[in-house]
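All protein chains but one are shown at their positions in the complex.
Order of writing sets the labels: A, B, C and D. Residues in every chain begin at 1.
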Amino acid sequence: MIQFAGIALILIGIYGLMTTKHMIKLIIALNVLELGANIFIISVGFVKNGLAPILTADVPSDLLNFVDPLPQAMVLTAIVIGFGATALGLAVARKVYGKYQTYDLSVIGGEE
Amino acid sequence: MTMIFIFLGLSLLLSYVLSRKQPTLGAYFTIIASLAGLISVYLLRNSVGVTESFYYLNFQITTIGWYFAMILLTVYFTSAFFNPFWMDELIYPAAYNSLYLLSLVGTIGLFFAQDLMTLFICWETAVWSSMLIVQQGKSRQAAWVYFVISAIGSMSTLFAVLLTMYLSGTSEITGALTYFTTAPVAGALVFGAFILAGLTKIGIFPFHVWLPLAHGSAPHTFSPVLSGGLVKMGAYIAYLSVAVFPAYQVFGDSLKIQGVPLPIYGLMILGAASIVYGTLRAIQQEDAKRLLAYSSVANGGYILIGILMMDQMAFAGGLMHLLNHAVASAAAFLAIAAVAKRTGTTKMSELGGIIHRMPITYTVYLIAIISMAGIPPMGGFVSKWLIFQGLSEKGLILLATAAAFGSIGSYMYVFRPLSAVFLGQLAPKYEHIKEANPVMVTAMLILTAMSLLLGVLPNLVLKTIAKIQIELGINPIIVNGTATLTENGSVDMLQVFTVFGFGFLLILILFMVLPKSRRVGLMDTYTSAEFIHTPELLHYGHSFYAPFERLYEKWPSVLPLYKRMSMKLSELGEWAESFFFHPDPNRAVLWIVVVAIVVIIGGAQ
Amino acid sequence: MWSPVWLIVLPLLMAFISVVIKKQQYLLLNLSILLNLAVLYLAPQGMVIIGGFRPPFGISLNFDRYAFISLLLIQVLMLFATFIAGPLAKKYGTVLLVLLAGINGMLLTNDLFNLFVMIEVVSIASFIISTSNGKFTHTFHYLILASVGGVFFLLGAVMVYAYTGTLVVQGLFATLGQLPNAISLIPMMLIILGLAVELKLMPVGSWAKNIYGNSNVLTGPIFAAVLAPAFGFVFGRMMGEVVVLNPITGYTLLFMAIATFVLGELAAYRQKDLLKTLAFSSIAQSGLAIILFTLNLPFAAILLLINNALAKSILFWVATGVSTAYETSSMKGLRGVFYNHRILGITFSIASLSLVGIPLFLGFYAKVTAVMAIFTTGLIWIPVVILATAIIEGAYMMKWLLQLWSPAKEGHLASTEEVPEKREALNMTQIVAVCLVALILFVFGLVPQRVGRVLSVASQAEISQVETVAEGGGQ
Amino acid sequence: MTLMNFIYGFLAVLGAFVFQTSLTGINRKVTARLQKRRGPKWYQQFIDIFKAFSKSSITHGWVYDFGAIMALGGIAATVIFIPVAGMQAFPGLDNIFVISYVLAVGMLGMAMSAAGSGNPWASIGVSRALTNMLAYDIPFMVVVFTLIYQHNTGSVSELASIQQGVGILGWNFFKLPLGGIVSVIALFGMLGKKPFDSFIAPAEIASGPMVEYGGKQLGMMFTLHELMTFIEVSLILNLFFGGGETLLIYMVKYAILYTFTNIVSGVMPRFKIDQAVTFFYKVPLGLAFIQGLLVIYLGWGY
Partner (left out) sequence: MKKFISFLLILVLAFFLMTSLNSSLDFFNPPNSLDETRMSNAFIHKNASGGSDPVEFGKSTGLEDGSANIVTSVVVDYRSFDTLGEITVLFISALGVGLLLGAGTGAKQRSGFILKTAAKLISPLMMVTGIFIFTHGHLTPGGGFPGGSMMATAFLLNYFGSGSISTDLKSLKWMESLAGVFYIVIGLIGLFVAGSFLQNYLPTGTVGHLFSAGIIPIIYVLVGLKVGSEVSGIIADFSKSEVTS
């Protein structure tokens, strides 16, 4: 089920990317897209009644029904990468704002 | 043979170095280098069949290759005499000289190529080096059009070459091309691609557009090479694609018109079209060089038809016309160049009466045009005669008509510069010009002598052509002493020449016997009861054939078609740019989605 | 000891160090490239495990012949690019170091997710480099697109993991190939779409026009000569090891690539701006490389990538140098400019002739190899398209060559009066460097077969997958 | 090729000149009678020519003279090639293409000389003459091609002798009626007779190639004209009317043919030069093509 949430967020993100011209909103849409992707990734390793893959006291690893840890590790990485891209995107957006006093790409038009 | 290439390669570098120091020196060096090339290639005449490899290029001496190479070298050699005098007009003289020799290397290599790769490499080398020369002339556009049309040819050759190599598994020309006797369908494709290259390079309608542009605006010294020399590369390709490539076998099953398979007949019709078109356009031109360029288009048609006929007469005629046209056209271009050197223009309406200052140049031009128009006793007659005989023997009446049209039409256009440039009233501004430089005159006289020699003793060349025909297994042209015999007619050019001389002598005597005339100035002319006071105004170089031109001045030209095509391509590019390369992230994401949908929908099935 | 991991770690280490000693950035950059070259020479080929766990548990690097060739090309071009870019490269020293590390990682890695990480490293580094154009909206456009592409690639990689349970690149196609078509379709599509953004494939590569088209002496060569071949090689690796195509995906990809090639050249044909022309030319050429990789003809593709990388780097150096010096990149403004810069003109000519595929240059060999290779797939119409498009390519390259060489009005002889006033485009050492690259290109063109022999080994290393569109896609 | 050949050749030229000039004189009378005049004496043409020869003259430079000599020399040589009633000064040189091209030497020489005079009106004449030539020669050439294809020979004397011996129906004019008609129309063009005489345009405007001539050059031009007429009429005669078994028959046929053209042209209006071109490319060329196709593809005409 959780996949639906992921895919829905992905689609919402894409919709945002397709429609808005506002730079900040574009970045937000991108973040939504990434978030959706991350949720989707997490969902890939989902196990019914699974536990977080952290060993706790006195229970051997094979008795527990862990979810797949690898997608979680990947998501961790993906989040940070998304964060980096977002930070850079915002910086670029600010630069554009500094130049044109607007975040709206349709106002800026084609920069030559 | 490899030595020749190495020598020419080295002299190319040397001429560059020399030209950097002193452009004229390098230009003189091109004369020496091309002469050395000429002599050394001439010495190869008995070593037919020798194969040599140079790195990954393979060469083989063949009779036909030797013949073509000799033509080219002659043209290059004689045109080189003009190089030293144009060095100050060019801004890259060193590049000019070395590229001049490089294009020579390329063309010679093409004719001696033993494998298809070598053929193509040499072809391209000649094309781009000559293009870089053309750009030093008056027009970049011309050089560009030249390159583009050549590139159409090059790429289709490349396609043919690679497909042939892939299918036949060999790259050796004869072996690879004869493979297609067993694969006619692929053969047809390869033939089409191959001959396209020939058509573009000869300048056959509708690929002729580059000729007037390139010939008309190339440096004056290089126009003869373009017209007399490089165009012949296309003829060689045409030769390969019909003689070495088993075209008549490949199209053996197709519909035949008077024994000629339909595809080949179609090509001949193109040749005929270019004869007619070239003639009509040449008649219209106002610039002497462009006029000669269009005449090259028309003559290219003869050459193509001749070669495609693959018979006793027309084939020999086509091959001989190559030489005749090369010599005559080079001479004509050189004469115009000599005039341009003195007067600074090639526009016919700005010239006139030059004969009174440059009589030798005039004579050279006269002989050249007589040969080009195919009037005895010059070389052009023999080859055209052979083509006519061949065509009428087969009964190809449409082609023969076109050939006749081109022939008679050529009187009109060759006379035009003769009258407008050399004859008529001498403009006062050219009162003090001098005859061309002796070096230039030498070159022009060599070509003139050749034209005459070829006309009087055509068998010197026809012997070689007969050898080629025997190698190809077709009925050779019969050469008997000074007489040339064919199945349906014979001619003895020496006799014709003698009789002609006799007639001339008779009249000369008559003229001498009659009272001597008094020399008067050009202004002392009777004109509708008026006397000429303003010769400039009465120049008749402009719209010389106005009544005739009026009949077809509205006919569509081909160049706009290409321009429109280029525009359409640009528009398509613009569309692609604005459609797919829109500077808007939304649009790009939209495309991602669209592609994703397409793939999913398509793949789901 | 001489592990190829140095190729990634060394520039990274230098990058970390360079943050604090900014003065020495440039030195560190060049030092690490040179050391990388030494490592390339010394490191033994083979699989390298990272972290002590064998694949699929840990990450490994695949240092084979293919990787070697691509890495060598990248290091060399990077060296020249940074050297020629000079002051700009100094400013972006750290970024370039990270970029180098990322590219090396991308080319070496044998893990799909690690590849994603490396692609992101490279993308973000290239965003930053592209800001040096000073056109931030274009960078933003690029950033959005590349990020979306990255997300797609990530999703694809994760799905591959979900279906197969492994992320190891080598031989992944075998596992994927056993999956039903409907299942493998979406991850494959996502991976290809993700890469397509960076590869500048037709509908999704729209960022390239403005990034390339406004480039300066640093960005142009970096994008066209370093990033483009790098992503090309990555794509080749993917095609050889991972991607399983079915007729639909295969032909869609092929169609996209051909459209990129043809329409890219057409768009380049109409440009009146030198840099824009080169931009679209790069787009088109990457389309051609993709065609070849899609048809599973890595040898021809590698050859093409190398030729393009060398030629494009020269073209961009000269073009950006000249257009910066004369403050214009329009055809009119640059007319006859090579009269002032003969050596640059000659190198530019060599590069453009090689790019177009004129004989005696490497590009010709590449083109011939490509066409001959495509013949073996039986798709004869593709060479027809390629060669027909080559006419267009030749047409616009020649137009530029003619205009740049001839200081003349149309219809008049060239004269020195029309020559623009001379300004310094590149300094002496830069010119020498450009000439060196041109020399490499020229020498390669003289000995194409030798180059080919070296490369064919590389292509055999790369290709474990035999299936092609032509075979898989059916006739 | 002995001395005798040359002597015969000289005699042929002389004979042709005398014969044709007399015929021209007679025809001037015929024309006059048509127009209800008495006309000059039959030898008036000789008088005109010799008078011109004897007068003092001017020259506009060497090409003016050289062109005239070249023209007349070329035409004289062509006359030598023409087989008359099976007689030839130089056997084997009567290839039809040789003749028609050698003829062009004369045209070119005349044009050159005229243009060399520096008189612009002469250039107009030249322009028209060359255009006219392009008009009439193409249909004629098509017919010639057909003939050569049909008889597999390009020799004029052979073509003539093939027609002989079977009476009037053996003539190509009757075997190939369309071609014959085309050739006769072309003959009008060649001779510059009405309706195709605009390039000479005698009497109306002061133009035409000969406008600037006087004295001996004019005399040479007259001679040239006579010889050219001889060549052209002979050509048609040989190709379509069976030549002549004997010299007498030849001369009679010749006289009839020439007089016929003269009479017809006497009652004709004149085409403008572009009208002439259009006419020739519409009617005679079409007929010639039909003839050619009939012969080549249907075998008709044997």
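The rule we apply is simple: contacts are C-beta pairs under 8 Å (C-beta built on N, C-alpha and C of every residue); 3 or more make two chains touch, one makes a residue touch a chain.
Just so you know, these numbers come straight off a predicted model, no measurement behind them.
Shown chains touched by the hidden one, complex as a whole: A, B, C. Across C:120, C:198 or C:393, the single residue that touches the chain missing here is C:120. For chain C, the list of residues touching the undisplayed chain reads 1, 3, 5, 9, 12-13, 15-17, 19-20, 48-54, 56-59, 91-92, 94-95, 98, 101-102, 105, 111, 113-114, 117-118, 120-121, 124-125, 127-128, 131, 162-163, 165-166, 182-183, 185-186. Residues of chain B that touch the chain left out of view are 586, 590, 593-594, 596-597, 600-601, 604.
Contact residues of chain A toward the unshown chain are 1, 3-4, 7-8, 11, 14-15, 18-19, 44-50, 52-63, 65-70, 72-74, 76-77, 79-81, 83-85, 87-88, 90-92, 94-95, 98-99, 101.
Criterion: only the chains that are shown with their structure count from here on.
Mean C-alpha position of chain B lies 35 Å from that of chain D. Centre-to-centre spacing of chain C and chain D amounts to 75 Å, using the average Cα coordinate of each chain. Within chain A, the positions touching two or more other chains are listed as 14, 17, 26, 105, 111. Shared interface positions of chain C, defined as residues touching 2 or more other chains, are 137-138, 140, 144, 148, 210. Contact between chains, using the touch rule, shows up for A-B, A-C, B-C, B-D.
By the touch rule above, chain B contacts chain A in their complex via residues 583-586, 589-590, 592-593. Touching chain D in their complex are the following residues of chain B: 258, 353, 355-356, 359, 362, 366, 370, 373-376, 381, 384-385, 388-389, 391-395, 397, 400-401, 404-405, 408-409, 411-412, 415, 418-419, 423-425, 483, 487-492, 495-496, 498-500, 502-508, 510-511, 514-515, 517-529, 532, 535, 538-540, 544-548, 550-551.
By the touch rule above, chain B contacts chain C in their complex via residues 56, 89-92, 117, 120-121, 124-125, 128, 131-132, 135-141, 143-144, 147-148, 151-152, 155-156, 158-159, 162-163, 165-166, 217, 569-574, 576-577, 580-585, 587-589, 591-592, 594-596, 598-600, 602-605.
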